[in-house]
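What follows is chain A.
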Amino acid sequence: MIEEISARFPYWAIAVLLVVGLYGMMGKRSLVKQVIGLSIFQSAIILFFISGSLLEGATIPILYSVHGEGHANPDDFVNPLPHVLMLTAIVVGVAIIGVALSFLVSIYREFGTLDERELLDDVRE
Partner candidate 1 sequence: MSGTVVSGLPLLAVLVPTVAALLAALTTGRWPNLRDVWATVAGIAMVAITVILLVETLDGHIHRTVLLELSLGINSPGINIALRADPAGMIFGLLVSVLWVLAGVYAVGYMRGEHERKQTRFFVAFALSIAAAAGVALAENLLTFILFYELLSLFTYPLVTHRETETALVAGRKYLAYTLSGGIMLIGAAAWLHVLGVDTTFRAGGFLEGVNLDSVTQWALFALLAGGVGVKAAVMPLHSWLPSAMVAPTPVSALLHAVAVVKAGVFGMVRVGVFVFGAALLDDMGAWLVLAIMSAATLIIASILALRHDNLKRRLAYSTISHLSYIVLGVALIGPLALTGALLHIVGHGVTKITLFFVAGAIHVRTHKENVSELDGIGRQMPVTMGSFALASLSMVGIPPFILFTSKWYLGWGAVEVGQQAFLIVYLVSGLLAAGYLFPIVIRAFLRSSPDHTRYGEADIRMVAPIALTAVLALVWGIAPDLPLGFFELASTVADAAFPPSVALAGVTP
Partner candidate 2 sequence: MIWWLELSLFGLLVVAALIALSVRDMIAAVATLSVYSFLAAVLLALMGAVDVALTEAALGAGVTGVFLIGAISVVERRTPD
């Protein structure tokens, strides 16, 4: 039981984080909160990928053998591919948030509020 939990709980925690982020995006009235939800959602995905890249008894993916002696055993390192993917994903996330914030500022200047309900009322008039 404990073993099962210890092997699975990161996935469950990540599932919770995903849902919390999604809730922030869908259920919050404040546009800023929606952006925060987006950020949480994205980092949950990042954690998911990295969490899956673990390897028993492995170390960080730096090959000290390159300029030294001997050959590296792939089993000694955690899987580096998800790391690369997540680097990309983080940057993409920041880019999206940057754009979202510029939208927010622009909307605030136009409407004077960031409350979604007020905004919708304003547009419908």
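The set was built so that all candidates are chains of the complex that A comes from, given by their letters.
Here is the rule we use: contacts are C-beta pairs under 8 Å (C-beta built on N, C-alpha and C of every residue); 3 or more make two chains touch, one makes a residue touch a chain; residues count from 1.
Here the structure is a predicted model, which means the values were calculated and not measured.
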| item | value |
| --- | --- |
| Touching candidate - 1 or 2 - for chain A as found in this complex | 2 |
| Residue numbers on chain A that touch candidate 2, as the complex places them | 6, 9-10, 13-14, 16-17, 20-21, 23-24, 28-30, 32-33, 35-37, 39-40, 43, 46-47, 50-51, 53-54, 58-61, 78, 82-83, 86-87, 90-91, 93-94, 97-98, 101, 104-105, 108, 113-115, 117 |
